[in-house]
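A single protein chain has been removed from this complex, and every other one stays in its place.
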């Protein structure tokens, strides 16, 4: 949700039944502008909240040129005032220890996993001259898990209406100033919503299919091809002015699109756990 | 304020320090969609509230094609559920009895003025054949005063950002889909805001000046030429994201423009009296 | 009052092709004081029935402000509309108290849930016949449902949006509660949708919904210690009225409230081994009593399951077990503000067993709500129970030669 407009956006996520407390909203209104200016972001959004046993994590994302989720920088805070940058992904360790399950504790420095010391004879090669040994790469903390979780949720969600973003000549993905909105009929279809991320399935499509697409608009993967079938719950409010998309793989994710004002946004307010039982539940 | 988006808009008028009660908001959310559909309006806005001694008047305006204020139809309600159309202006009587001062009572049928019976020998000519005698033209009610007040406030206010509306080829004034917003610097200038009404002063300008204007955009009168000097109070919120314009001739009028989202809107929440003392007060 | 009667723009309107938002507006208009558009079979508007005026209804808007501090709740408009819808329900049903219970998300539409205590229940015919199996033998008696007590102490009504029609949920059976514990399912929003699970769920979506509501209420609905009092010197077990509101409850400070030992379970717990709050003994078979128990007296039946003791009433929540197999406590508690004055601080409890269940308290006030997917947090991936062992394949019948008519005849003769 756009940080400049937090309060209005919070009204839209009412469908999730979650909100932020007056104190949190006040803190975000005061701290996010500083975060934005400090990092010279053109855009800063409130990304969401990951519930923890004790203090929840609030997450914000900023970017400068290209809006695509891979280009975003993520920050987190527990009091809404002081923000820390999420660390880079420790991909190797996460692969070694994929059991990132269970509730977040609220202690970002909590160690979840320590890499076993290298076995005899298998010692890591001494760093090449001029190179420093990679630090901190021998354990995973809750902060690392948070960074991984934010990344993976973005990969599975990060929704925009079709046509709201375009690929410009500098290969940046930027808001489409000419976006004229979705028709009421289109707004009710899953096909009208895209993942704002590096497309994966698109590239796998036969050239013939790709030929039929509008290259400046249809450069993203549509949600309608996501699996498992039924993982998106599209609803409209009774007044038919607001479309919401809930993700059932990541309960707590909500995207909204206001048909009359073309406003759209998203938030994740959940436990940071993928619903591994989804196949049984649909 | 856009009726589809009432709650968000109410946040913007916080600068006036006025709002609607939960009960009024609920009622408007339920009744305005019906009013809109019933009259086949493309647009329906909550215009504002005129305070009365007893029950205040809530006013809504709808239009179909051209957004210009002269083309709008006005409705009023006291309970927020049942809406009555405001009567056509009784121009002749209002000219006869211009003393429409004092607080509204809240009784729309209250008679404010009865035309004196025509003097002997001056009797009105009998209606020409086939014409019906004009009815109701011999007295003014509070409802008539309300209609007149809404019209005159619209004439003095009804603000839009420069470029947000264009004159299309059908001579309709419609939202400019390509409106890209005002720059932060322009947004702070009174010159960037126009009256969305039939221009008056523009026509009086020398042809040479008019030659320099962009005809599709600069076809309206700007606020900066309004008198008396200083009758508009332009402020920005401390976070510099919202510009508000208060009219000091009509205290209770507020226009807002959100710099980052380009959202704009307006409302009048006042006593329906022009501030005749303004010259002493500035 | 309006002088232009002819131009008056009254609801209802009758456009045959009305868009959906009009249908919604018409449905909620009566809530907001507009005229009802409901018409009877004769096309005339239904005259308004007499309204129930004697009922308890909490100040939902004020409670919503407390929930906002806990980070849960809807917009103020929606909350107000919920209040109107709940009030409307109380007025049209003979309810002595109503409460907004919460909201359960569905994949197609959501359920808004209202908890009521009804003043009277429609009389129900008792099933007199002894249920029989298909083969006509008397059926093994099933664990009976708790009538208007225990898991069915409250009656629940649901609607899909505030202002929509309220539907009463059926009473929950012990079998539904037991099976509800074994399955995991997203609700669809359609009360009559089939529930396809293994083990098979005895009922449709409304039954599963009711079962989950019963479980959530029993486990997560709390009140501060001292708010309820266990009266009487020697309370009879399970007697209604034993637990009552303490008129002298003076409220707690935020500091006191921020302690799990200051919160107690409001409702009876559901037994682990039976979907009831009280243990039920199958009656000794009567008609067949002549045959005498082979293995002795009634008290010594080794096959008989020992009764499960219910948990103590008004138990403090610090005694609740952690999520099995984890260190996650049943409740997370926190003071939701560090900047407000102490006396205005709201304390919030978040259930880690039923994510979405919250209890908030401030001073003398407290409230409970559930907003979630109706799904318990188990701390591990769902593991469906194994299907029963496959039955051994029936041996092929030995093929027999179809007797010739002569042979049959011969056999008959021989008999």
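Note that the chains take the letters A, B and C in the order they are written out, and that residue 1 is the start of every chain.
What we mean here is this: contacts are C-beta pairs under 8 Å (C-beta built on N, C-alpha and C of every residue); 3 or more make two chains touch, one makes a residue touch a chain.
The shown structure was predicted, so the numbers you read here are calculated from the model rather than taken from an experiment.
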| item | value |
| --- | --- |
| Displayed partners of the chain not shown (whole complex) | A, B, C |
| Selected residue (touches chain absent from view) among A:34, A:178, A:213 or A:276 | A:34 |
| Chain not shown, touching residues in chain A | 7, 22-23, 25-27, 29-31, 33-35, 37-39, 75, 78-85, 87, 107-109, 141, 143 |
| Interface with the undisplayed chain - residues on chain C | 31-33, 57, 59, 61-62, 65, 83-84, 87, 338-341, 344 |
| Touching residues on chain B - with respect to the absent chain | 11, 14-15, 17-24, 49, 51, 53-56, 79, 101-103, 230, 233, 235, 237-241, 246, 248, 251, 269, 271, 276-277, 280-282 |
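Keep in mind that, in the parts below, only the chains that are shown with their structure count from here on.
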| item | value |
| --- | --- |
| Chain contact graph, described as a line, ring, star, complete graph or other shape | complete |
| Most remote chain, CA-based centroid, reference being chain C | B |
| Whole-Å gap between the CA centroids of chain A and chain C | 35 |
| Interchain centroid distance [CA atoms averaged], chain B/chain C, Å | 52 |
| Residue numbers of chain C (touch at least two other chains) | 19, 21, 24-25, 28, 75, 163 |
| Touching two or more other chains - residue numbers and ranges from chain B | 7, 29, 33 |
